[in-house]
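Got a structure for you, questions after.
With one protein chain held back, the other chains of the complex are shown just where they sit.
We call the chains A, B, C and D, going by the order they appear; numbering starts again at 1 in every chain.
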Amino acid sequence: ACGSGGSSSSDGTLKVAAVIKGLDNPFFQSMEQGIKDQAQTSGTEVTVQAANSITDTTGQADKLTGLAGQDYSCYIVNPISGTNLIQGMAQLAAQKKTIVNIDSPVDAAAAKAANATPATYIGTNNVSAGEQGGRQMLTLLPGGGKVAAIGGIAGDVTSGQRIEGFGKAITGKLDLVQTVAANWERQEALTQATNIMRAQPDLKGFFVANDDMGLGVARAVATAGKAGQIKVISVDGIKDALTAVKNGELDATVAQYPYAIGAMGMEACQAAAKGATLPATVEAPVEVVTKANADQALAATPKPFGTYDDPFKTLSGS
Amino acid sequence: MSTLIDVAGVSLAFGSVQALKDVSLTIAEGEITALVGDNGAGKSTLVRCISGIHRPDTGTIAMNGRELHLKSPEDAREQGIETVHQNLALVEDLTVWQNLFLNRELVHRAGPIAVLDRRGMRKQAKEMVATLAVNVPAVGSRVRRLSGGQRQAVAICRAAGFRSELVIMDEPTAALGVQETARVEQLITKLRDDGRSVLLISHNFDQVMRLSDQVWVMRAGRCVAGRRTSDTTGEEIVGLITGALSQ
Amino acid sequence: MSTLIDVAGVSLAFGSVQALKDVSLTIAEGEITALVGDNGAGKSTLVRCISGIHRPDTGTIAMNGRELHLKSPEDAREQGIETVHQNLALVEDLTVWQNLFLNRELVHRAGPIAVLDRRGMRKQAKEMVATLAVNVPAVGSRVRRLSGGQRQAVAICRAAGFRSELVIMDEPTAALGVQETARVEQLITKLRDDGRSVLLISHNFDQVMRLSDQVWVMRAGRCVAGRRTSDTTGEEIVGLITGALSQ
Amino acid sequence: MTTATVSEHHARTWTSQLKDVSFWAEWAAAVGLVLLVIVFQILNPAFLSTGNIASMLVAAAILVILAVGQTFVVATGGIDLSVASMMTLGAVAFGQAYANGWGLVWSCLLAVAVGLAIGLVNGFVIARGKITDFIVTLGMLSAASGAALILSDGKPVTIVNTFLLKLSTGGIGIFGWTVIIAAVVAVIAHVLLFWTRFGTHVLATGGSREAATATGINTANVKIAVYAISGLLAGLAAILLIARVGAAEPASNTSFLLNSVAAVVLGGVSLLGGRATITGPVIGALLLTALTNGLTLLGVSQFYQPLAVGFVVVLAALLTRFQK
Partner (left out) sequence: MTTATVSEHHARTWTSQLKDVSFWAEWAAAVGLVLLVIVFQILNPAFLSTGNIASMLVAAAILVILAVGQTFVVATGGIDLSVASMMTLGAVAFGQAYANGWGLVWSCLLAVAVGLAIGLVNGFVIARGKITDFIVTLGMLSAASGAALILSDGKPVTIVNTFLLKLSTGGIGIFGWTVIIAAVVAVIAHVLLFWTRFGTHVLATGGSREAATATGINTANVKIAVYAISGLLAGLAAILLIARVGAAEPASNTSFLLNSVAAVVLGGVSLLGGRATITGPVIGALLLTALTNGLTLLGVSQFYQPLAVGFVVVLAALLTRFQK
């Protein structure tokens, strides 16, 4: 839709504002790092604001509206839900500002209704991330068996999509016996995993919606004396998780690259400022990290260790 | 004189404390009836039964020959029973006038909408309080700020101020000064003169002998004696209270 | 008799209410001093100044010639001033014995560790209460469950039960029955006989005339007169209170 | 002349009011808000731009409505921990109804009805079951969010409706429609609390339940009524929430809970009950909203924001310290 309003502020430097999700998860720190590092490469001025927690939908909306009145020319948004930032985005669209959507997608229908469709979307496909986790679980458990899933806050969309993808990948081959919610908290995940192991003495694996919780689950498994017998796979690829994979505490993590996502978001703003037309959707890289490639991943973190397709590199000319 | 209230065989226990044991007594219409007894004898508990706060375990309370089934103080007030409780029962955070008109508020009515007549209540409250108190508290000040006696005056005003058949006063003058006590005694006599009945609980025998028509004596949860005031003496009453004399 | 307490020029305002205006009076050692006045005259407020609850805006309070700077009721208790407040100041959710020994708890000491002597306190409490109350409440029951007079008895026990130089009683017998009143009056006399001083606030003139050595009269925040009890009459006191007579 | 009459006389004069500490206590939230506004305006002149004022007001509207409901509950000495979840459940019910073709009006009515119903359940269990307010509403907090999850199957429903969109974006001058709704709610609540018998009975119930009962007030019914009001307003807030975020989600909205109580307490309403105003909590809600807005505007780092919020909240409360 837009993407043409790339005006710079009076002294010529590009000013970008970013509103991202939570504070208490290193995932978003990497994202912020990516945004800031990329901004530095070309002297862009940037403000990053975050919601108070990963559930603070309206608080995040308040932050965007707070920033909307100011003279930024490009806004990077990572909405907590599909629609919670729509109101602020409508305000931005009316002022012909560029909106770059990263990580979690804005609901397409709602954006259209508000006449605020973002210029581009850069993020991971959570269903496919879950599927990759599921496929990895299949290779770990060739003989089949029971597995359980541990999600974030009950009803959380990201968590739901990951577990949905995981379920899709394993149907017919593994038995998903239980799904519980652990509020994105490590302690809670540990407790719930302990409970599930009691309820399902012959459990073979856990799929966990993020790494922080995954580390708690791995600990529960170790404490129960079932290390090695019960496989644990989680999603995110934070540094501690990569180390845990390397040490064999965690069997695998489906790594996303918030750093890359953030950096690409900034590149998109820079490209738009130069008047380039942005691609509607860019899928961010996802890699399954196992013991085999953990060293490689650790060395590269927070950047991806493999190569990935970055269409903005050429657009922004950096 | 016909009987207004007839308490028959009322008992009440709090856990293992038997506060009232088979209490029977009557309150005659248009009279001042006194209730006396030692501390902890059960006087206030009986008052709370008649004013609908407690429900007796056994026994009945009848008014004008009809048995009352009081489920709440609201029921009692509807029957025309107003009470000055010993613990005062004022709302400390409300003003004097709000307390005086509590659950009796004056309103301006406009169809279904009823808006408080704050000015009217203030005005009437001022007049009511002035009749009793010497150091008149401002009717707009919160009860929390009043002295012990000022509160007592407010509570008495409330009970006496509304058209009711029976006014129960649980030690109304305990906290009052000389002048205020005299005014309250006048008020009590005036209530009788107006044909209303009064149940007076008091530890002050002079007062009881001076004002009442009938005296009931309680001891350790029982109603142990009843006398016409004109037929008894202060000494006899004291004897009955302490148990030195018996019925 | 030497002067124990010397109140000089004490004033205190609550917001715009001037509760005490330049009050000066003395309490002699080993005497019973009475303080009388209408409701709202400022008696309780003065008591609260002497017992460390309020601090006067101006004026001084001296004890044995030394000026007191009471910052809290704790200071007053340390100076040997015990008070029975009009609003009783009991903790409803604690038991009778816990209230009696509040902030005066008996302990078994073992080095730095001090464990409550619950049994000892219960035992002593029983004895203390038995001297005053007729319907003795169980010392293990919570104050919430006591009758008005029973509470009063507990509060008086507490103030009298500990070695203190001055015992202040704000309307101690207001809620008490005949027998209990007699016992409290005995207690007050006994305190004097033991050489302790008592400040008695009371609306009961008989009592004041019978017990006290000195009477101070307050009116509308001022101390308007002082008399030796032996030199005055009930009528004169009433006249001073109402303002019909003046100093 | 008695001392007390002097006081009444004084109360009339304006200058003596300014000297009275309790006057300042009642207006502490307002003073805090003004100070905050001055500081933010000095640091960033965009703060008082009409655009920013308008968006602050819109951001505060939902909180104002919830805080008004909470005020009634707190005035009776209770607390409603389920406000936010009732709102969530109301929103989810709206979403399901709308998705099933009930249409806007019926969906709105359903949201309000759901809030009202849950409020009634809260009140009924508290008043008749004689269970502490805290536990009942804590249980309801959990139960209502569970019900929202079940009803929605954990999925948000996007609501695309031009009327709701206008509701959330349009308005008169700098006052958005939602702001106007919140203002109307506050005015009605003020009248209810101070100009009706019901309001007096609410304050009496909170001031001394025993005394209120002794005068024949049915305090159980008063309790039920205040929780019903809180529920009803949560249902109304649900509609505003949907208008704002464009979807009905089973999200927990916990921050609304703590903020609604914080607004009430900052507004000078005692948690012990018996004393309350409506203006206080409304200003408290505005203060909390202005705080986040200002900090964002100043670009205070996200990590420092909670620290700053905590600090300002305590400072603002310091102003109410003179209150008895």
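Throughout what follows, a contact is a pair of C-beta atoms (placed from the backbone, for glycine too) under 8 Å apart; a residue touches a chain by one contact, two chains touch by 3 or more.
Because the structure is a prediction, the values reported are computed rather than measured.
J.: Which one, C:5, C:49, C:76 or C:241, makes contact with the chain that was left out?
T.: Touches the omitted chain: C:76.
J.: Out of C:102, C:182 or C:244, which is the one that touches the chain we can't see?
T.: Result: among the candidates, C:102 touches the missing chain.
J.: From the listed residues C:51, C:197 or C:214, report the one that touches the chain absent from this view.
T.: Missing-chain contact among the listed residues: C:51.
J.: Just to verify: which one of D:68, D:117 or D:141 makes contact with the chain not shown?
T.: In the full complex, the listed residue that touches the missing chain is D:141.
J.: Can you tell me which of D:34, D:48, D:131 or D:188 touches the chain that was removed from the display?
T.: Missing-chain contact among the listed residues: D:131.
J.: State which residues belonging to subunit A touch the missing partner chain.
T.: Touch set of subunit A with respect to the missing chain: 23-26, 28-29, 53, 151, 154-155, 177-181, 183, 185-188, 190-192, 194-196, 198-199, 212, 215-216, 219, 223, 240, 243.
J.: Since one chain isn't shown, list which residues of subunit C touch it in the complete complex.
T.: Interface with the chain not displayed, on the subunit C side: 51-53, 72-78, 83, 85, 87-94, 98, 102-105, 107, 114-116, 118, 134-141, 144, 158.
J.: Counting contacts across the full complex, list the positions on subunit D that touch the omitted chain.
T.: Within subunit D, the residues touching the omitted chain are 125, 129-132, 134-136, 138-147, 149-150, 153-154, 254, 258, 261-262, 265-266, 270-271, 302-311, 313-314, 317-318, 320-321.
Operating definition for what follows: only the chains that are shown with their structure count from here on.
J.: Averaging only over C-alpha atoms, locate the centres of subunit A and subunit C and give their separation in whole Å.
T.: Each chain reduced to its C-alpha mean, subunit A and subunit C end up 72 Å apart.
J.: Find the geometric centre of each of subunit B and subunit C from their Cα atoms only, then give the gap between the two centres in Å, rounded to an integer.
T.: Computed from C-alpha means, the inter-chain centre distance equals 29 Å.
J.: Two-or-more-chain contact residues of subunit A, please, as numbers and ranges.
T.: Answer for subunit A, listing residues that touch two or more other chains: there are none.
J.: What positions in subunit B touch 2 or more of the other chains?
T.: 87, 135, 137
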